[in-house]
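Remarks on the structure that follows.
A single protein chain has been removed from this complex, and every other one stays in its place.
A, B and C label the chains in the order they appear, each numbered from 1.
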Amino acid sequence: MASVLFEIPGMHSGRLFGLFLEVLIVVLALYYMTREKPPYIRRVAALDAIEEAIGRSTEMGKPVFFSYGIASRGFDLRTLIGISLLSHVARVCARNETQLIVPTGGSEGSYIVRPTVEETVKTAYTLEGKPELFDPDNIPFFSGQQYAYVGGYIGAMQRNPPGAVIACSHASEHMNIAETANAMGALTIMAPSSTGKTAVLATASDYLIFPEEAGAGAAYLSKEPSELASIRVQDILKWMAIALMIIGVIAATSGSDLINRLVST
Amino acid sequence: MIEFMELSIAVFGAFIAMCMFSTLYGKSNPLYVFAEESYVGFATGLVVIMAIMYIYRAGIQGILAGDWILSVGIILGLMTLTRLSREYAYISRLPIGISVAVQLALSMRTIIFSRFIRHINATVMNLFPADSQLMLYRWTIFLSLIPMLTFFFYTTEMKGPLSWSAKAGEYILYLSLGVVFAQTYMGRLGMFVGFMQSLTLPPWKIPILISTMIIVLAAVVILDKANLADRWIPG
Amino acid sequence: MSMFFKRKDIQLTIVVLTFLVVFIPYFFNIPALDAFSKKLITIASLVNGFTLALAIHSQFRRASNQWRRKSRGYYWGAYMLICLIMMILFGIIGQESAPWHWVMFAVINPLSSVNYCILAFYLSGSAARAFRARSIQAFMLLAAGSIVLLYQAPLTGAVFPVIDPIALYLTNTFAVSVSRTIYLGLATASIVLGVRMLTGREVSFLGFAREE
Partner (left out) sequence: MVSESETEGGILRFLATIDIRIVYFLLFVVVVGPLLYPIGMPISVSPDTVEFHDVIAEMGPDDIVLLHLGTEFSGWNELSAGSTASMRMLIEQGAKVAIISAHPEAISISPLLYNSLSDVMDANDYKYMEDTIDLGYMHPNEAAVASTASDFHGTVRTDYLGASIEGTFLDDINTAEDWSLIIDIQTGVQSAAMLNHYRVSYGAPIAKHCIGVSVPGAKADLDAELLVGVLPSLRGGAELETLIGAKGPGVAAMDAFSIAHYMLLIFVVLGNIGYFGYQRSASRRTTVGR
C-alpha cells in the first residue's frame, strides 16, 4: 500500500478515497434513478435465448424449470438479479400457458426469500390476466440444505423432464443441475455468479449468461429505473477504473506514484 | 485391535457414501434417497444445535457477564420467529430490517476497498521493472484487464476502437476461463482423491470399501432391472 | 402499535439509521458511535442465528405435507425428521459423546464429502463430452485449460520442467485479470444495490412483494 497524500483530522487514515467513491456512486445512482429518460442499454444476446427456450418448451408441451440460486446470503445482489429474471420468465410462461416450475430452498437464507418468490410468480400470472393458471405446487420447497435441495431438484427433473432449464446464481450445485438437465435433453441456459462457475458451465450448457450480463439482462427486461441506474453506474465506474489505471500506469512507469497514493488516501 | 466404534464408522460411512454415489448411475433409487434424507435430517439438526450454541456463547454468556445490551439481540431474534405466523409476520420486519441494515453497512464500508481500490492499486505499477518476468506479468495483466472490462460495457454503444477492444476482451476472457476451468477441476478432483484416501487409510478399510462398492452397485442394478427403483422414492 | 411494523416508511427509517450507525464510524473517528456500532454488529449476528427456527419449521411442514397427502414415499419425510430430532438430542447430550461422534463421522462426513466430490465426475463428464474446439473462443478455452491441466499433474513439472513457467504465466496473469474484472463490477453493483435498498426501491427483504 502506498502512503497517503494527506489526512483529514477526525477521519481514519486511508479511507477518504473510499468514502469519496461511495458518495459518488450514491449520487450517480440517485441521479439515474430519478431521471426521466432511461439510459441507453444494449441488447443482451442471451435474453433472446430465454424466449427461444420457453417457446421450444411450449411446442414440446414440456415444463420450464427456473431457479434463482439458493440465496445463501438472503437478499443479495445475485438473488435479486435471479428474481428479476424470474418475473420476466414467469410472464412469458403465463402468456404461452407453459408450466413453470421454480424449485426453492437450498440454504438458511432461502427461508426468507421464498415467500417473495411466490409473490413474484403470482404477480406475473395476474399481470398476464391468467391468475387461475398459478399453482403454488409449482414452486416446491425441497430443503434448507444445499445438496438435499439439489437431490429434490434433480429428482423433479427426472420425473417431469423439462423442455428448458434456466438456472441463475447457483453455487457449486450449478454443475449438478446443468448435467442432469443435459441428460434429460433439455435446453440449458445457465447464468453463473462467479468466474469459477462460468468456466465450468461454459462446457456444460447450451447458452451461457456471464455474471454481469445477467444483471444487465434483468435491468433490460424490467426497465425498472433503479436497475437500469445500477448498470449505468457500473459502466461509469468501470470507465473511471480504466482511466485511473491508464493514467496511473503511465505515471508509475515514469516514476510517479501519485495515483497509487491518491487512491490509498 | 480395531475398536467397534471405529469399525462401525468405517462400514456405515463407506456404505452410505456409496449410496450417495449411486446417483451417478443416472436414475433415482431408494438407496440414494436413504442417504439424501439422512443427510438432510442430521445436517439440519447439526446447523440448529450449532446456532443454539452460538446464541448461548456470544449472547447469553455475555448477558450473564453483565453485557446486558446483548439481550436486545435475543429479543429481536425471538421477534423473527413471528415470520412463522401469517397473521403476525409483519413483526419480523423490524429485526430482519436491522439485521439486513447491519450486513449492508458492513459490506458497503469495506467492499469498495477490497474489491475496487486495492485492485486498482495492484494494477497501477511500473511496466518496466528490472525483473523481466515481472515485466511480462505486469504488461499481460494490464493489457488483458482493459479489453475485458470493455467487453462488459452495457450502456455504451460498441463502435470503433471500443468494439475492437471488446472483441479482444471476449477472446481473452475465454482464454482466462480455460485457466479457471483447470483450477476448478483440480479442486474437485482434490476433494475426491482426499475422500477416497480417507476410505482406504488405514489399509484395513480397503476390503470394506470394495465390498460396499460391489454391494451397492449390484443393488442399484437389480432395483433398476426389476423396475423397483421408482416404487420407494418420494414422488 | 401494529402500524409501527406495517408502515414501510417507518421500517425504512430504522433501516437507514441502523445503517448509518455502522457505516459512519468506519470513516470518521467518533469513539462513542464506534463502541455502539460494535455492539450492534454482535446483536445482528445473534438475530441471524434465530432464522434457523424457520429451517426447522420448513422441514416439518414439508414432511407433514408429504404425510398428509400420502404421496409416494411419504415415510421418508418422517425418517428425515427422526434424524433431525436425534441430532438435536445428541447435541444436547454433548459434543464429546459417542453418538454425536458417530453421526458426525459415519453419516455427515461421508455424505458432505460425496456431495461435493461428485462434481469431479460431472466436470470430467462434461469436459469429455463438450470440451470441443468448435470456435475460436472454445479453442482458446481448450488450449489454456489443457496447458494448466497438464501442469497441475505434479508429475509433469518433475519430468518436463518447461511446462511450469508457461502454466504459471497463465495462472498468474490471465486468471488474475479475469477475477479482477469481475470484482470491479461486483463492488459497484453491490453498492448500488445498497442504495436501492436504503432508498426503498428494493423492499423485498422487508417482506413487501416485488411488483413489476
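Methods note: contacts are C-beta pairs under 8 Å (C-beta built on N, C-alpha and C of every residue); 3 or more make two chains touch, one makes a residue touch a chain.
Everything numeric in this text was worked out from a predicted model, so none of it was measured.
Touch, as defined at the top, links the missing chain to these shown chains in the whole complex: A, B, C.
When you scan B:102, B:172 or B:233 for touch with the missing chain, the hit is B:102. The chain not shown here is touched by just one of C:65, C:137 or C:156, and that residue is C:156. For subunit C, the list of residues touching the undisplayed chain reads 26, 38-39, 41-42, 44-45, 48-49, 95-96, 101, 104-105, 108-109, 112-117, 120-121, 124-125, 127-129, 131-134, 142, 146, 149-150, 152-159, 161, 164, 168, 171-172, 175-180, 183. Across the interface with the omitted chain, subunit A contributes residues 1, 172, 183, 194-196. With the whole complex as reference, residues 24-26, 46-47, 50-51, 53-54, 57-58, 61-62, 65, 67, 99, 102-103, 106-107, 110-111, 113-114, 118-119, 121-122, 141, 179-180, 183-198, 200-201, 206, 209 of subunit B touch the missing chain.
Following the convention adopted for this analysis, only the chains that are shown with their structure count from here on.
Averaging C-alpha coordinates per chain and comparing to subunit B, the farthest chain turns out to be A.
Separating the centre of subunit A from that of subunit B, both taken as means of CA atoms, is a distance of 18 Å.
Separating the CA-averaged centres of subunit B and subunit C is a span of 6 Å. In subunit A, the residues that reach two or more other chains under the touch definition are 15, 18, 22, 74-75, 108, 111-112, 143-144, 147, 195, 199-200, 202-203, 212, 234, 237-238, 241. Residue positions 26-27, 51-52, 54-55, 59, 111, 115-116, 118-119, 123, 127, 141, 178, 184-188, 190-191, 197, 205, 207 of subunit C each touch two or more of the other chains. The part of subunit C that touches subunit A in the complex is made up of residues 26-29, 51-52, 54-55, 58-59, 61-62, 111, 115-116, 118-119, 122-123, 125-127, 130-131, 141, 178-179, 182, 184-193, 195-197, 199, 201-202, 204-205, 207, 209-212. Partner subunit C is touched in their complex by these residues of subunit B: 5, 8-9, 12-14, 16-17, 20-21, 23-24, 33, 35, 37-55, 58-59, 62, 69-70, 72-74, 76-78, 80-81, 83-84, 89-112, 114-116, 119, 122-123, 136-137, 140-141, 144-145, 148-149, 152, 170-186, 188-189, 191-192, 194-195, 198, 231-235. On the subunit B side of its complex with subunit A, the touching residues are 23, 26-28, 32-33, 36-37, 39-40, 43-44, 47, 83, 96, 100, 108, 112-113, 116-117, 120-121, 123-128, 142, 145-146, 149-150, 152-158, 174, 177-178, 180-181, 183-185, 233-235.
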